[in-house]
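First the structure, which I've put down as structure tokens, then a few questions once you've had a look.
Note that this complex is displayed minus one protein chain, with the remaining chains in position.
Entry: chain A
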Amino acid sequence: MKNKNKKSYLINGLALVLLFILLNVLIKNNVISRYYQGIMVFVFINVIVASSLNLTIGFLGQLALGHAGFMAIGAYGSALFSMYIKEMALPPTALLITSLLVGGLLTGIIGYLIGLPALRLRGDYLAIITLGFGEIIRVIINNLKITRGAHGLTGIDKLVNVTNSFWIAVVVIVILYAIINSRHGRAIMSIREDEIAAEAVGINTVKYKSMGFTISAFFAGIGGGLFAHYMAYLDPNTFNFMKSVEIVTIVVLGGMGSLTGTIIASVVLTALPEMLRGFAEYRLLVYSFVLIIMMIFRPQGILGRKEFSINGLIKHSKNIIKKTGDNAEGGEL
């Protein structure tokens, strides 16, 4: 079992490095233009934010509609922090990582505080509460002096590029994957399955709900921080309710409870609006139409609750070759 895991880590690590090299080669040879590089950074940011939300919606089973608010806290928190410590002249990577962590921690703390009252409710009630908190955060940022309100925050260093956003997204996914597959992850998933039964087998449901919610907020903050240091300009209205809906859409489309599904959906839903620019004003129509078709024919999302895995794929193709009936499902990343 241990050896199998080692092998799977190796294969996945190798695949990531290969993917990274491929991206770099394509960028160096100008196959991927500056414009597409920008889209790729947004894909990576969306991967981080959406998979963090998937922890709440897909694994903890609580519908939250205020994730853009958490992103905003992370964005403003990390941007203000990096502007504040600029004089220390840290190397850019160190500056980026410390500001991201500060933004993430700040978001985590606020997420925890919001979670305390909010997580007493569930389902549609929780959705409305988180929606409310998300808007409150945006309105507060809009009216604070330090964030320069509606003028927007300028003077943020542009520290993010394809390379570092790629690796940060990888690290976030690996951490989330590790959490989900730990004992704590099992506890979190059992709350999704049945809260009363989870309590009956001795799981502290209050603790695990707020833990899941806090971790989710933390990583949303990291995603927000990346966004801030890529755009180099922040406008509170970026983080409105529509942004939250966009993130929820990615989670639902990818499959609630599937990290790899979220990655695929982030790519599709970030790239799709850009690809559809040729359709001009029909763009939003086509986008919405794709979503409707998707929900009719595959309501569980692209991957449902399964995980796409290279190992699973290898096993699967081997099985097809052998023509044994034993079909391999994903399950390992």
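Brief remarks follow.
One rule holds for everything that comes next: a residue touches a chain if its C-beta (ideal position, glycine included) is under 8 Å from a C-beta of that chain, and two chains touch if they have at least 3 such contacts; residues count from 1.
Quick note on the criterion: contacts and distances are computed from a predicted model.
Hidden chain, UniProt protein name from the list "Aspartyl/glutamyl-tRNA(Asn/Gln) amidotransferase subunit B", "Biotin carboxyl carrier protein of acetyl-CoA carboxylase", "Elongation factor 4" or "ATP-binding cassette domain-containing protein": "ATP-binding cassette domain-containing protein". Checked against the hidden chain, the listed residues A:L131, A:A187, A:I250 or A:I264 yield one contact partner: A:A187.
Summary of contacts with the chain left out: across A:N204, A:S288 or A:S317, the touching residue is A:N204. For the chain left out of this panel, the touching residue among A:A89, A:I146, A:I196 or A:I321 is A:I196.
Hidden from this view is one chain, which touches chain A at 183, 186-187, 189-190, 192-194, 196-204, 305.
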